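Note that one protein chain is taken out, while the other chains of the complex remain in position.
By letter and in written order, the chains are A and B; residue numbering begins at 1 in each of them.
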Amino acid sequence: MIQTLKDIFRAIRHPRDLFSISAADPYKSLKIRVILLDAILSLLPLVIVVTISYFWFQSILKEDYRSQIKWQIENTKQSLDFFIEERVSGLRFIASTFTYEQLSDRKTLANVFLKFKREVSGLVDLGVIDSNGIQQAYVGPYKLEGKDYSNQDWFDEVIVRNVSVSDVFMGYRKLPHFAIAVKRELPEQGTFWILRATIDVETLSKFASAMNLGPKDDAFLINKEGVIQTPSQFHGNVLEKLVFPLPGSPQGATVQELTESPHHACTICGYAELKNSPWTLVAMIQSAPYLKIPRIFKNELLLIIILSTIVGIIVVTRIANTLVNRIQGAEKEREDAIAQSEHASKLASVGRLASGVAHEINNPLAIINEKAGLMKDILEASEDQSKSREKFLGLINSIFDSVSRCRTITHRLLGFSRRMDTSHELFNMNDAIREVLGFLEKEIMFRNIRLELVLAEDLPRVMTDKGQIQQVLLNIFNNALDALLDGKEGAITITTRAEDQKIRVSVSDNGHGIPKDKLKKIFEPFYSTKEKGKGTGLGLFISYGIIKKLGGNILVESEATKGTKFTIEIPTTSTSQ
Amino acid sequence: MHSNDRHEQELRLLQLHFIGKILAGFTHEAKNYLAIINESVGLMGDMVQMGKSSEKDLSEYLQIIRSVEDQIKKANEQFRALNRFAHRMDTELSSFNLNESIFELIALLTRLANQKKITLIKNFQEDLPSLYSNPSLIQFLVFSVLDEGLLKLEKDSRITIETAGVDQAVQIKIIPEGNVLEQESDVPSVPHEIVEMAIKQLHGNIVREGGGETLIVLPLTAS
Partner (left out) sequence: MTRTKVLLVDDEVEFASALAERLQMRNYEVRTASNGLEAMALFHEMPPDVVLLDLKIPGMDGLEILSNIKKFDPTIEVLMLTGHGDVSSVQKGMQSGALEYMMKPIDIDELTSKIDKARKKKERG
């Protein structure tokens, strides 16, 4: 089996080798082809299912992750909203609790500022601004008393909306801040005043980046113009514009994939507009843990596939080996059976010829016996011996003739016995035909058959197995004899001629012929048109095999009730195959 | 597996070779008889031609004729043996009498044995049961063992062939008696593996004893 696997690998790596294996050992190549085909057919579905599962699983995980991101963005958005809301509420409370006059007092403002600062983190300063936009009171690290804000956008906004949350700006110390302003209306005086607090971005950004993100991920705030508000790790600094635009989003968080990103690896971008502030929370997610998990899954899958492949190939190889070996064994058994059959057939034909000789010899032997006996009688009768001389000489001549006849008959046997195990000799087909006919002489005479021989005179000699050719000739002659009908005068014509490097021997009879539908089958084993008990049905099958092995061909033409013609072709230089 | 094939092929070839040998030997024997007849009759012809007809001549004629008749009888026996031998090959398996088949084999081998001046002696059990087996193959087998003896033994030796019936089987014992030739004959006899192959096909058993005896046991039914 190891050898088979080696052959498979060889066949895969060098497909052309498959042809050379095929020629040398057809069973080996059959094995290889069966194994490869089986392996592919059985592993293909596995691979397809695994691949589909893999991608499906991956997409599920991705969906899951996106949901998580969305949820996280939602959460963070709400925290940020709350953060802002908290500070806005605080300022509102202060503005409604204290009067303008109270808070304009610096000491009171400072006190309130300290207390407020304790409760709310990130507070940098606190200021009171009159309806003209002038900061009347201020507590904080800067000197901003008297600053005029009347030109600023937030001033207009707070007058209209009562609340204003500003975008992030660079403060006097080049640190990012943002400011929240609330308006306190004084309806009796028909005026208002503004309370404004500046908050540092640090706390804000802490919230933004509190999202549970991977190291390559980034979460930050941008304003309506796309300017970055809180520090981002990869996408630009505060107050820089974000490189790519984001489409406006409806309420709630949106998560979508980006095909292009400045860092080439960003797969998911999530964003949400904040409620209480003019900002949008943006999360750029590069990490894709849903890819990591599949990697592990992929490893397991790969292991399963490899194991299955190995087991599959081993099993398939085993099966293919067994099957093809069985086929080979069966073929061999068949060949053996045929060889044994051929041998038995050869023996039988030898036996027939030898016993034919024994039968034939009987008559001349009997003649010699009688002639000698007669001479003895004459001698013993002791009559007048004078006339005997002539008679005796006649009888003696008769004996000579018979002895000669015996010799011819027995000589046939010698020729045949010598040929029992030579397989290549140079001989003339006409002689071979005449020799075989010699054995059938008696029967032909016995049945009054008209035998016509048209044998080419200059027939070239042929180099092949004379014994086997004669076996085939005997078979065909016997078939011809058997085909002849009793009522009609039987006629057999045998012709020989040389054509295109071949010797052609034709044997025609005017017997019962073979119907067209049976014609194809006559060379099949155990097929016989003779009555049961006559013939084995193997004669033509074996003859066909012999002629084919010697490089020749047997052809048959026949018409029912008219006759049959067998033609044997043998190349003049025949080589056994 | 392959050597098995080779052995089978060799067995078949050797079997054919053996038959050829038998036929050739037979033909020579037959030709001898015919030659003797021819010469004897020829002699008589010459004498008659010369007009010899004295009492002595006449008695010589009678003698010649008697010898001719004798030769015819012998030739006839040989041809009958050939006929039976040949018919053994008609079918692979048949029911037959073992003694008869060995008898005709010995008849056809007599000339060969006589050439080597070795006598073949038969010692058959009379009422041997019929065997259902391959007679021509058995003849080949017995021949193979005999051939060894014929090649190894000196002149004036003898080989006895015994048959006996045992339980559900028959036994053939081949007992060579005589001295072994110093020089090995250059013509090899049938190799032992081939003999084993033949025995296997016949479902029998062969034992070569130390004293040169060979015992073949064959079942009554070879299947």
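By definition in this document, a residue touches a chain if its C-beta (ideal position, glycine included) is under 8 Å from a C-beta of that chain, and two chains touch if they have at least 3 such contacts.
Quick caveat: nothing in here was measured; it's all calculated off a predicted structure.
Participant: Touching the left-out chain: which of A:Ser29, A:Thr76, A:Gln286 or A:Asn369?
Facilitator: Selected residue, touching the omitted chain: A:Asn369.
Participant: Which one, A:Ser398, A:Asn478, A:Thr529 or A:Asn553, makes contact with the chain that was left out?
Facilitator: Selected residue, touching the omitted chain: A:Ser398.
Participant: Among A:Ile35, A:Ile129, A:Val165 or A:Ala358, single out the residue that touches the unshown chain.
Facilitator: A:Ala358
Participant: Write down which of B:Leu11, B:Met44 or B:Ile72 is the residue touching the left-out chain.
Facilitator: B:Ile72
Participant: If the hidden chain were put back, which residues of chain A would touch it?
Facilitator: Against the left-out chain, chain A lists 355, 358-359, 362-363, 365-371, 373-374, 377-378, 381, 395, 398, 401-402, 442, 445-448.
Following the convention adopted for this analysis, only the chains that are shown with their structure count from here on.
Participant: What is the distance in Å between the mean C-alpha positions of chain A and chain B?
Facilitator: 66
Participant: For a test of understanding, state which residues of chain A touch chain B in their complex under the given definition.
Facilitator: 336, 339, 343-344, 346-348, 350-355, 357-359, 361-362, 365, 368-369, 372-373, 375-376, 379-380, 385, 388-389, 392-393, 396-397, 399-400, 403, 406-407, 410-411, 413-414, 416-421
Participant: For the complex, which residues does chain B have touching chain A?
Facilitator: My answer: residues 5, 8-9, 12-13, 15-17, 19-24, 26-28, 30-31, 34, 37-38, 41-42, 44-45, 48-49, 51, 53, 58, 61-62, 65-66, 68-69, 72, 75-76, 79-80, 82-83, 85-92, 136.
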